[in-house]
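Not every chain of the complex is shown here; the ones you see sit where they belong.
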Amino acid sequence: MSSAIGRPRLPEEGRNDTRRRWPEEGLTRVPYWVYSDPEIYRQEQERIFCGPAWSFVALECEIAQPGDFKRTYIGDRPIVVTRGKDGEVNVFVNRCAHRGVQFCREQRGNTKEFVCPYHQWSYDLQGNLLGVPFKRGVKKKGGMPPEFDTKQHGLRKLRVAVRHGVVFATFSEETPSFEDYLGETMLSWFDRVFDGRKLMLLGYSRQLIPANWKLMFENIKDPYHASLLHVFLVTFGLFRADNPSHVQMDETGRHGVLVSRKGEQKKTEDLSDMRNFRENMKLNDPKLLTPVKEFPGDATVVMQTLWPNLIVQQQSNTLAMRQLVTRGPESFELAWTFFGYEDDDEEMTQIRLRQANLMGPSGLVSIDDSEVMQFSQEGISSYPEEAGVLEMGGSGREDQDHIVTESPIRAFYDYYRQVMEL
Amino acid sequence: MEESLKLRLELEALYADYVACLDDGDYDAWPEFFTETCLYKIIPRENFEQNLPLATMLCESKGMLQDRVYAVKETSMFGPRALRHLVSAIRVTGQDGESITAQANYAVLQTLNDEETKIFQCGRYLDRLVREDGKLKFAEKLCVFDSNLVSNSLIIPI
């Protein structure tokens, strides 16, 4: 953060400590101390979440009307997203400029202004300080000094980028434009779901996952696990290792996309490695798995990971933003915002809601992931001196046209190490 | 005994059987508490209050309940756990010729390996029941939970 006062700096010691030296193997290893060390976590807040990165904060449809607001976080820092009277989207800290009160308490709402409960300093929807009660004192006594300038004491504002209904924000002045930040390839995948149609909010799900936030990114950037861990997917033919699939990254390696296509639901020889395969299973109520084709191309699942806090999920017809809110080194909140399009008819909405059973805290697919993340943290945290092995698909970090690879995870940590100077 | 009291006592027995079925892990028996065309939802308070349609778990028929059971038993990967329901303040809130509406408070306590027991969630049952062959069945069961935030995964029905 660019504030001049008392800014935390990394103690030199922190950088050179042998306890925080990356294994010599480089890209093919991730040392386990990155998942639990409190000092690493502190630096992540500063360098990553408050650094030059666009964090997802809202969908426009969550704050459709002037005066609408949403309360959320970037990293663990509380912020507020509003729509001003002019229709523009604003983002500022949820921390009173006076003495720090987290003044906004409702998850969502509509307001004309924000009034801090403590001394009723009031702010407009842009975060500007409107009023300081008794600023000129009472009966000619007290009040703020004459040189006190309300313009200097507004809420700290974040830069905002809105693209096709999705709102991002950044604490840093150095973050490039959102389009440059994503890069051409990632932007085109982003625009596949966010094609300019108005979005419609379907609802929220929230999980508190007892694991380091990076394990969530590893999970989604890991196509290798899908056909092995997710028996439901495999049993009902939604995903298989031999489906035509590919992974792509942006140039920096921080963003990525996993694309796959529905395969068949029968046994082939390539699947001898999938011990969980069951042939010919049928649902009692097949409505759940009756997808409707709606996107161009033949991809049925597209999972896009956007540094540092977002996963855009398109799994058949269930669409969701998965926002990561860090809560210390060993825990994060996964906040799901499910949505559809304003032009969906009732039946389409019902299909989306029904398929939401696949994802979220009770997701027939995602349960496996949230459980396995907990198991990972429990294996990792008491062995900080050990390291994970990332050798599937080689040791590089390039795009690949199959899913038997950990390339996207290597790419992620390649960028991570740069930002963290590790 | 008055009819209304009799009904309440019948409901109390039904809820007791219902939670014992789940706590005992007798998942195959669980769909039998519902009608064929039932609606079952677990929904966070924020969606319920904001009229957002998304449920955390949604079953639109007894078949879907059975599919959930199949997933719990055969396809989902999750750590061992014990669940314990507490139900309180069971009330009949309405009744017409065809169906009965009822409410109750519930809390579910969860115990994971090597951990102490924690409150997994609490909330309200908002139910509609009908009588089939003399037995009360859930035609609609809504579990609105207070916390919004799920402690990792919600695997077993509530």
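In this document, chain identifiers A and B correspond to the written order of the chains, with residue numbering beginning at 1 in each.
The rule we apply is simple: a contact is a pair of C-beta atoms (placed from the backbone, for glycine too) under 8 Å apart; a residue touches a chain by one contact, two chains touch by 3 or more.
Keep in mind that this is a model prediction, so the values were computed, not measured.
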Labelled copy-number formula for the complete complex in this structure file: A x3, B x3
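The working rule: only the chains that are shown with their structure count from here on.
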Of all residues in chain A, those that touch chain B in their complex: 107-108, 201-210, 229, 231-232, 235, 276, 278, 283-285, 287-288, 333, 338, 349, 353-354, 356-357, 360-362, 364, 367-368, 370-372, 374-375
Residues of chain B that touch chain A when the two form their complex: 42, 44, 46-47, 50, 52-58, 60-64, 66-67, 70-71, 74-79, 148-155
